[in-house]
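What you see is the complex with one protein chain gone and the rest in place.
Up next, chain A:
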Amino acid sequence: MKIVLLSGSKVGSKTRTAIDYTKKSITEKYPSAQTSLIDLAEYEMEFSDGRNYLEYEGDTGYVTKTIMEADAVIIGTPIFQASIPATLKNIFDLLPVDALQHKVTSILVTAGSPKHYLIAENQLKPILGYMKAQIVQTYVFVEEREFHRKEITNDDVLFRIDRLVEDTVVLTETYTKIREEKEAAYGF
């Protein structure tokens, strides 16, 4: 199982901190899973100009191809101006229409205000749904006060991230099984 962890912002440390913990949790519980962590702060991404993702080179080509090869994508995102960051939206714009078909996606949000709680529900999930992802319905929402010097200090948050990892892996395995059975029935 290939899992991509995507940290969707170029600034700040909280999303990356939460994604780092998520990766650690996967590695400990599911050592056979292959993980790739993509922190958009470390890549020079081009803006989408409409071409197929295979035709981008450099960092843009690497990031899009890595996501397209994944079975599951865990999306970490901060909330900027009551929405997802442009860096993250650009990733979706770079990919084909049905890019997330047969992929499981799950969401981890870091935010400065509890008022942002429904943004993933109202703004991120519709994008993932349009791109045909299988979405882990429960997401993790982490507020600024749970962090101290690039560590998550609230055990409740850590447990919730562990559960998100478990849900992601279980849904990926289950969905893969369902899909294989369905496709085998076609007989081609």
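Observations, loosely collected:
In this section, contacts are C-beta pairs under 8 Å (C-beta built on N, C-alpha and C of every residue); 3 or more make two chains touch, one makes a residue touch a chain; residues count from 1.
Throughout what follows, contacts and distances are computed from a predicted model.
The complex includes a chain that is not drawn, and of the options "Branched-chain amino acid ABC transporter permease", "Cytochrome c-type biogenesis protein", "LLM class flavin-dependent oxidoreductase" or "Putative outer membrane starch-binding protein" the UniProt name matching it is "LLM class flavin-dependent oxidoreductase". Only one residue from A:55, A:93 or A:151 touches the chain missing from this view: A:55.
For the chain missing from the display, the contacting residue among A:101, A:122, A:137 or A:153 is A:101, taking the whole complex into account.
Seen across the whole complex, the unshown chain contacts chain A at 49-55, 65, 68, 96, 98-99, 101-102, 182-183, 186-188.
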